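Note that one protein chain is taken out, while the other chains of the complex remain in position.
Let's turn to chain A:
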Amino acid sequence: MWRTSLRAGCRGCRGFGPKGIWGSHAVRRCSAPAPAPAPAPALPAGRITARQAVDVWKRHFEERGVTEPDNSSHYIIAHLLGAKTIESLEHGKLTEFLSREKTEQMWQLCTRRLSRMPVQYVIEEWDFRDLTLKMRPPVFIPRPETEELVELMLTDLEMEPGAKVGADGQRTCLEVGCGSGAISLSLLNSMPQLKSIAVDQSQDAVDLTRENALRLGLQDRLQVYCIDVLKDAETVVSLCSPVSALVSNPPYLFSEDMTSLEPEIFRFEDHAALDGGKDGLKVIKQILTVAPQILTNHGRVYLEVDPRHPPLIRRWVEANVEEMHYVETRHDINGRPRFCILQKKKSNKDHRLDQD
């Protein structure tokens, strides 16, 4: 089992931002009182350089057990100074004195990090492949593994130029559980001829995906809907004309593993985006059950999963979803089985005509 040290009873119930992370979807039960916030170092009286600010906060993060103390302070200062990484800062910027305003901002942002808020939420943005996306709690933060999911999908999609679906010759793809929109927007950005439909059961996620689509100018090729595929599969089916690809990074953690999550995840990210039920397969099974009704013949499903899932999914599909064929398992950069590719077998049945 993967256990990370999590201070017992440490389930902070603080809200951040105007709505608070608990917002309108509060599902957490708090059994323990919130821990007293760790005191931040005092704002310096005189002027300090960016480098000095970084050193103060790095030390402070270390003292308070905040993970990735150097990365955290580096990303925050870089963001404040207009860069993505500390390495890409203009030469000499770090030794310049910070303005009073910038110093206060540094203190404000780093204090948020003290509460174990993920850096991506602290600076309210992160990069996914070649895109910069807005981030906002509790919408799930894209993980690096998922960049590879997009990569392998693009390779596949580009190798099948003949699969035209719509009247205008454009291909459509459906994403289940879009979160911040990372996968769909990345696909759209790399494939000008693609159209996408994205659904998520969280209104926060739907809002954020729409916002990111607008910021990237991709809103014309993306439709986003707030739908729970577990409760309302029929709506998903009726909204999507046959799609040539279905992609998802669905909640796939095992429920029992939820409690050992690091505070960055447990306290701040939507548990509904993580918890896949007892065996982590709750949402995956539903997606695969519904897939034949949504996909064109030979259309594919691309899933990111837990490393234990691939053989379980293969067996389950063979026994329960006759129309889907398990194609292959792909590994992530750490060598873990991470991606499942399945394909709809050619069928003579038109599911839409079934009047049950």
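Keep in mind that, in the parts below, contacts are C-beta pairs under 8 Å (C-beta built on N, C-alpha and C of every residue); 3 or more make two chains touch, one makes a residue touch a chain; residues count from 1.
The definition used in the following text is that contacts and distances are computed from a predicted model.
Name of the non-displayed chain as stated in its UniProt record, restricted to "Fanconi anemia group G protein isoform X3", "Mitochondrial translation release factor in rescue", "Exosome complex component RRP46" or "Elongator complex protein 6": "Mitochondrial translation release factor in rescue".
Within the set A:Leu80, A:Leu274 or A:Leu342, the residue that contacts the chain not displayed is A:Leu274. Of A:Glu63, A:Glu90, A:Glu104 or A:Glu151, it is A:Glu151 that touches the chain left out of the display. If you put the hidden chain back, the residue from A:Pro138, A:Gly181 or A:Pro251 that touches it is A:Pro251. Residue-wise, the contact with the chain that is not shown comes from A:Arg338, picked out of A:Lys58, A:Arg221 or A:Arg338.
Within the complete assembly, residues 2, 4, 67-68, 71-72, 75, 84-85, 87-88, 118-120, 126-130, 140-141, 143-145, 147-148, 151, 249, 251-253, 257, 261-262, 264-265, 269, 273-274, 304, 306-307, 332-334, 336, 338 of chain A touch the chain that is not shown.
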